[in-house]
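Missing here is one protein chain; the remaining ones are kept as they sit in the complex.
We call the chains A, B and C, going by the order they appear; numbering starts again at 1 in every chain.
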Amino acid sequence: MSRENNTVEPSYLDYKGKYKGIFSWILSTDHKRIAILYLFSLLAFFATGATLGLLMKLELIAPGKTIMTAQTYNAFFTLHGIIMIFAVVIPGLPAVFGNFLLPIMIGAKDVAFPRLNLLSWYFYVAGVTLVLISQFTGQGPPDTGWTFYAPYSFRTTGNMLPAVFGAFVLGFSSILTGLNFLVTIHRMRAPGMTWLKMPLFPWTLYATGWVQLLATPIIGITLLMIIAERTLHIGFFDPTLGGDPLLYQHLFWTYSHPAVYIMILPAMGAISEIIPTFCHKTIFGYKFIVASSIAIAFVGYFIWGHHMFTSGMSGTALYTFSLLTFLVAIPSAIKVFNWIATMYKGSIDLQTPFYWALGFLFVFMIGGFTGLILGSLATDIHLHNTHFVVSHFHFIVFGGTGFAFFGAMHYWYPKITGKMYDTRWANTGLIIFFAGFITLYGEMIFLGMKGMPRRYYDYDEVFHTGNIFSSLGAIVMYFGLAVIIINLIASLRNGAKAPSDPWGGKTLEWTIPSPPPVENFDEIPVITKGPYNYK
Amino acid sequence: MYSTTGIEASNYVSTYNTAFYFIAGVSLLLLIGLTITMLYFVFRYNRKKNPVATQIEGNTALEITWTVIPVFLALFMFHLGWAGWKPTAKPPKDAMNITVVARMWSFLFIYENGKQSPDLIVPLNTPVKINLVSMDVIHSLFIPDFRIKSDIIPGRQKFMWFLPQLEGKYKIFCAEYCGLQHSYMHSTVDVMTQEKFKKWYAEAAKPVAITGTGPGAAGEAIMRSQGCFACHTPDGTKLIGPSYLNLWGSQQVILRDGKEITITVDPDYIKRSVLEPNADITKGFPANLMQSYRSTITDDDIAKIIEYLKTLNDK
Amino acid sequence: MENEKNHIIPYKTFLYVLAGLIALTLTSVTLTQISLGAMTVTIALIIAAVKSSFVLSIFMHLKFENKMFSRAVIGVILLLSAVIAITLLDYLNR
Partner (left out) sequence: MNTILVTHRDDLASKTGMWLFLFTEMLLFGGLFIVYSVYRYRNPIAFHQAAHELSIIIGTINTIILLISSTTIAMSITAIQKKNKKLALLLLGTTILLGLAFLVNKYFEWGEHFKEHIYPGSAVLASRGHGDVLFYGLYFFMTGLHALHIIIGLIFILVVAVSIFREKINPENYVLLENSGLYWHLVDLIWIFLFPLFYLIT
């Protein structure tokens, strides 16, 4: 801590480089500045997507037309899904916190390919821009859902091409980030940091990197095939040309199932950082957590078929996919148990990030358990494409990845900005948010069990009561989120100055000043001990 | 939809319940147990109560325990799911065959004697095998009360079967997103006693029930059962396809082989529009949305449809 | 730094490999032209696999590089084969 005030090096925020003003950001190859670029663009897209979600819920508050037409509703859930999946939760933690912290946590000065890193941000923004362009050009917005199922995606008059191409470009951005992280982790760990001395967040980024690298090309080529089929009428998936629509689903989910682990693994990594810090205790079962990350990444590659249980796959395929789906739950179970065991005999400091971690554990379990119910063949036949599925993935995507994202934001906020935030407001926001969240998505479980199909603009009267509750939950959540975001923004101005290690964390990022200097480390540290050493 | 009365509307309800209640039960126990443990730790090992943490690196015996137990639980969950699915693949030999033709945005059920109906009418306690045919995109036939659903894939032979066990009317939904009116693509299963069904089935002469009276009533009934009104309106509102109002005898600009020509709407044109809708595309409307009705509409029907269209002029 | 071990492969090696590759190509062309029934696919693919292992190990230096690279390549190939196999699990059993 002694270095804090007499550093010669300016922080990355004050650094004066070649360029001025906004150019010093959008042309910067500093991993920390790129992370901030990602953070702000991502929050903007998240706000867009979340507003669409809220509007959809308002439409669903009563049967029949409430505030929008069916066409608008269909376009909304499509855009909502595309933005939330491809532009928010897939890049989410890796692109923002991974970019900022990965090099620091492994004791490096930057990622392996800084310029490639900046390029991937440009791809990211370009991809989302294309998706947004598709809304306002051509004959109406795309209306296929984020899954672009064939053959509907060839029949619709919606403006598919920019949206599909946008998703393709976003995939490219994701690949470049993954590639960069893999090389960085392989080549740039500080001297003495062996694989098993690496903190868990970089470990999950490593596992994620492989999934990004090896799964994303599959959707890339699939989206290219859709484009070719729509423009050149090459027969791939359209049954009128001899194609098989199920093959499209196979290819789509070959990527999109592993993609859900791209979303959750870094989230699990962030939770694995938060819990030991606030328990002031080394993590329980480090090696098992590492192994389970790799197991999730690996097994997760082979269970895509559980999205197609009612599509008429062969019995053998159903058997295999369902069995493997249950097996992939085991590594997640191991993680949950180890996290809870870490709290045992800890010295728990109840700060906002820790509350988020507790919230994460709770909603992640609900999401995971609803996942198990969907993984079972007999039950999925009834629940597939109902609001039960919608509930499952909001619990686990928003509840899992989203909670971890907000947890990480509150955990690393002092490091990134150099300011402390107001804890009281942060906790208030969290409580409102949590209450809204459970009402909103909890109710959907029962709607789904009753048989309310998803992507329904209008619904039967029997579902009305449940939808009222659910929609009210969305409004409550809206206020909670507003409190949280406003508090964080206000703290940028009013917050107290953050010390270099406000929480008593032991990983490398807490050894350097807040905010970090441009080069991260004056001197590259030499690692001799494990990452969570509280002795 | 989600009956909790304990009476099972189809043969799948009990297998569904077994799997669901086992998985949900174990999950709920774990959720409550783990949450309480977590909260207890947070309370008991709070910094105020426990200022110094005890460092514990791990415990291999524990790790093995909490790996192996979930593995067995998970395998059993899988087993229940598989056991519940298996019967769906094997329809009984004596099952009654019905074909469903799904298209944007209606179902049409066709019986072995040629009878057509927009609702699914089945006899109690008789296994029913439904052959699934889609004319355009993927749809999905979903009967929540029966706990059964199956996608209907264009270009593929598929079936689903079930045994209705309780008299009554139940909802059918389309559960695969299929475009604008997806949420309006629903229908009803009507499970009736064997005798009642036999009577209904024997009224084969009239494929569809005519509700109205007047010259166009038969045509309108056909169009209602075929689902034409999902895309066309009789009152001039533009939906997906052109409205029928004042269509008959009017001049229309159409695209034939990419060239614009003007035609007069006459019986031939109507016939072409219904049987080969993608040969002539009305200007300003998308091609490939309306698919041929050759398999379900006869020339006789078309004549009736024309009678109906005539009634829509100059209102 | 690891940049030091620059293995130099003599020109001759490459020419031998090229000769081998061309020979294999011609073999595969002739073999598949005689009708071998179901074996044709297998033979053609085996020859292609042999050819690619030459390209990978010699042209692409895998033989002389850190073992990590060859392991990764094998891993990726196995992964892709597994994905194809699982997809076919559906199609072969419909």
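The criterion applied here is as follows: a residue touches a chain if its C-beta (ideal position, glycine included) is under 8 Å from a C-beta of that chain, and two chains touch if they have at least 3 such contacts.
Fair warning: this is a prediction, and the values are worked out from it, not measured in the lab.
Visitor: Quick check: which displayed chains does the absent chain contact?
Guide: Counting the whole assembly, the omitted chain is in touch with A, C.
Visitor: Which residue among A:220, A:312 or A:414 touches the omitted chain?
Guide: A:220
Visitor: Out of A:27, A:234 or A:486, which is the one that touches the chain we can't see?
Guide: Spelled out, the listed residue whose C-beta touches the missing chain is A:234.
Visitor: If you put the missing chain back, which residues of chain C would it touch?
Guide: The list for chain C reads 1-3, 6, 8-11, 14-15, 17-18, 21-22, 25-26, 28-29, 32-33, 40-41, 44-45, 47-48, 51-52, 55-56, 58-61, 65-66, 69, 72-73, 76-77, 80, 83-84, 87-88, 91-92.
Visitor: What does the interface between chain A and the hidden chain look like in terms of residue numbers?
Guide: 109-110, 112-113, 116, 175, 179-180, 182-183, 186-188, 191, 213-218, 220-222, 224-225, 228, 232-236, 241-244, 247, 250-251, 254, 519, 523-524
The working rule: only the chains that are shown with their structure count from here on.
Visitor: Centroid from C-alpha atoms only, then distance chain A to chain B, rounded to Å. What do you get?
Guide: 33
Visitor: Centre to centre, by mean C-alpha position, how many angstrom separate chain B and chain C?
Guide: Inter-chain centre distance comes to 48 Å.
Visitor: Multi-chain contacts in chain B: which residues touch at least two other chains?
Guide: Residues: none.
Visitor: Pull out every residue in chain C that's touching 2 or more other chains.
Guide: Residues of chain C touching two or more partner chains: there are none.
Visitor: Report the residues of chain A in contact with chain B in the complex, numbered from low to high.
Guide: Going through chain A, the ones touching chain B are 70-71, 74, 139, 143-145, 149, 151-152, 155-157, 239-240, 244-246, 279-282, 284-288, 310-312, 315, 318-319, 322-323, 326-327, 329-330, 333-334, 336-338, 340-341, 343-350, 358, 361-362, 365-366, 369, 372-373, 375-382, 384-386, 449-451, 453-460, 462, 534-535.
Visitor: Touching chain A in the complex: which residues of chain B?
Guide: Touching chain A: residues 1-2, 12, 15-16, 18-20, 23-24, 27-28, 30-31, 34-35, 37-38, 41-42, 45-47, 50-59, 62-63, 66-67, 70-71, 74-75, 77-78, 80-86, 88-89, 136-138, 140, 142, 144-145, 147-151, 153-156, 158, 171, 173-184, 186, 286, 288-289 of chain B.
Visitor: Which of the residues in chain A end up touching chain C in this complex?
Guide: These residues of chain A touch chain C: 214, 218, 246, 250, 254, 301-302, 305, 313-317, 320.
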